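The complex appears here without one of its protein chains, the remainder shown in place.
Showing chain A:
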Amino acid sequence: MPAPIRLRELIRTIRTARTQAEEREMIQKECAAIRSSFREEDNTYRCRNVAKLLYMHMLGYPAHFGQLECLKLIASQKFTDKRIGYLGAMLLLDERQDVHLLMTNCIKNDLNHSTQYVQGLALCTLGCMGSSEMCRDLAGEVEKLLKTSNSYLRKKAALCAVHVIRKVPELMEMFLPATKNLLSEKNHGVLHTSVVLLTEMCERSPDMLSHFRKVWLLVPQLVRILKNLIMSGYSPEHDVSGISDPFLQVRILRLLRILGRSDDDSSEAMNDILAQVATNTETSKNVGNAILYETVLTIMDIKSESGLRVLAINILGRFLLNNDKNIRYVALTSLLKTVQTDHNAVQRHRSTIVDCLKDLDVSIKRRAMELSFALVNGNNIRGMMKELLYFLDSCDPEFKADCASGVFLAAEKYAPSKRWHIDTIMRVLTTAGSYVRDDSVPNLIQLITNSVEMHAYTVQRLYKALLDDISQQPLVQVSSWCIGEYGDLLVSGQCEEEEPIQVTEDEVLDVLEGLLLSNLSTPVTRGYSLLGEILNRIKKVVSVYGSSIDVELQQRAVEYNALFKKYDHMRPALLERMPIMEKTASNGPTEIVQTNGETEPSVPDTKHPPLVTQPANQANDLLDLLGGNDVVPVIQTTLPTKPASAGGELLDLLGDLSLSGGPAPAPVPSVPVSQPPFLLDGLSSQPLFTDIAAVIPPMTAYNKNGLKIEFTFERANPNPNIAVITIHATNTTEADMTEFVFQAAVPKTFQLQLLSPSSNIVPALNQGSITQIIRVLNPQKQQLRMRVKLTYTHKGLPVQDLAEVNNFPPQSWQ
């Protein structure tokens, strides 16, 4: 068998391959040759073959069949073999495979080898990839080598010990005695690795940490070493650009940081040396700045005096002005960490930080943005917001979402005026609208409703913005909603703050129709738009959506259609403006009252419609119904679970009710309802509130001719002015009462709402009952009185009766 080709030869050959396929072919051929060579247990060329295999492995080809060969190489007596063998082990083996454990014995032997370079190989391999089992087995050997006088081995043993501790923390204790004398070494390699070892121990064990502080008096030792480094003359061996062993300096500073953290005495002991390093280190090259950076981190983390802290922040401020972008980057990172604790000091560098928003580097921009938001306060909000909005305009898409959220948050906290706040939000929506988070739309709507005096201004601006651009979804959503709500203001042209624009209803409608037709609008947006349309055109447009694919749209469309057809008279009340929403503390889905806020142009409407009292003669016979003010569905988070159109049932005109998720805002009907007479039909068949029943005794309201009607009470939470009465109708006669209808009327000062009954048959002989819910609003807390009218068919004959109910328990209305 000819000798296997040399490594360099193979590399050269493979590099001549012109295609991936050609390369693969060469590799496969060589692998086959190597495999057969392995099979022959050829000792001479094993090393060469494994080396070739390692090359092919680096190219990405599988090489696992060489794992055992590596072990054989490690066990060989030749140094060359061991070198490649250990390298192969580090590249091909890992602790997941049991094979690696076979190494343990070899390593053990090599750790005790007579040649330090072999020992070095073993230490290196163990310290690089030793598994926990291997570490357990060999910790003793490592500990022995930690005590040797051979600094070449000592430094390697120290780092190997670090690895052992990381893998098996319980073994930390055993290295303690050997570590003690490490710092008295002169050799920098040993010093450096010892500091690393001490750092690892301190980080893992608070007990060790305080032992080092108090018993070993580590801090003065480290301070002395550091001082020698700085003060000593030029040492060619360790010099880097005029600084003596920067690697060691940085590690010492890091260990000092851990020792000084939350410890006054230690912090004081290192105060001087930190000041010295901070002021004397040469800053023209990266290496000096690396040391300054570490110093700053240490100063900020320990209990340093304020003068030192200011010094540190000023260093960071100088870093921000450095030409080297790496330095600027670390400065911003560090400032971000300290901005909470040293806010005022960081504020002094605000303008430099804001300049960094214009930096070309993405990471720097991101940090500058985060830091800018952290620095915004009541004093600088206007100026900062200008910069941040400018940044929002021009930044990369990856930033826009975070920036927009940050702007919203800052505006919320520090807005100097409502108008400024709304302007700012509008600016965000118009420039980065597609990137704002979903929850910002309801939040914004909530904000707008709360700024009552700004309604006209807001809706005008939104309308204008809409005219310009309908591609940004959140903007369109908010605008549609507002136009829906405050469209009357828009149309009437009232606005104190800006020049009124004359907008006709048709123009508004054009815009909204345009929205609906535009491909850019998502279904959600279209849902919003549907809210805002006006009567005649609505019917046309809405019926189109009756067969829309999207369930929610379809449902709303069908509901609105039904609204127009059957319940046209109810529309004005339903179309009342929504009450001001209370702010919910949670960020969860905000529960918002969902009614169509548009009122017909023919209905005279001002912002606060006066109380319209009913014609007096209607009190007795007719019923009051509340408008939909109490209903609380969720706008957009989930689709309603009810199917879109229901056959014979009454439609749930006001959307699905969500009783979960977030506190419901108190549905205070702050806008009194104007009340044309309505017919009987009940609205939603679902109970509106599940209440904690305040115990109010039930009462019998009517008991005649075998028909008994009982009232049971609940207090509606959260509005204590609403009493929820459930009527239970039972029949003691032997014939059913069919077509049973219960009607009720209340005095003027009350408002009453009747929901649908469970059925209209009262079964005979108490075999069942009809239940029906009445809700009475009693804001003036007057004594509750009710007139009821009952109609039913009994034994084929129609029956009708009227009765007064006066015996309400006091708790039901007090």
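Keep this in mind: a residue touches a chain if its C-beta (ideal position, glycine included) is under 8 Å from a C-beta of that chain, and two chains touch if they have at least 3 such contacts; residues count from 1.
Following the convention adopted for this analysis, contacts and distances are computed from a predicted model.
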| item | value |
| --- | --- |
| Options "Erythrocyte membrane protein band 4.1 like 2", "NEDD8-activating enzyme E1 regulatory subunit", "Acyl carrier protein" or "AP complex subunit sigma": UniProt name of the undisplayed chain | "AP complex subunit sigma" |
| Chain not shown: contacting residue from A:F38, A:F175 or A:Y329 | A:Y329 |
| Hidden partner chain, touching residue among A:R46, A:K72, A:K155 or A:R775 | A:K155 |
| Touch residues of chain A, complete complex, unshown partner | 7-8, 11-12, 15, 51, 54-55, 58-60, 78-80, 83-84, 87, 91, 94-96, 114-118, 120, 123-124, 127-129, 131, 150-153, 155-156, 159-160, 162-163, 186-189, 192-193, 196, 237-238, 240, 245-248, 250, 254, 286-287, 289-290, 293-294, 297, 325-330, 360-364 |
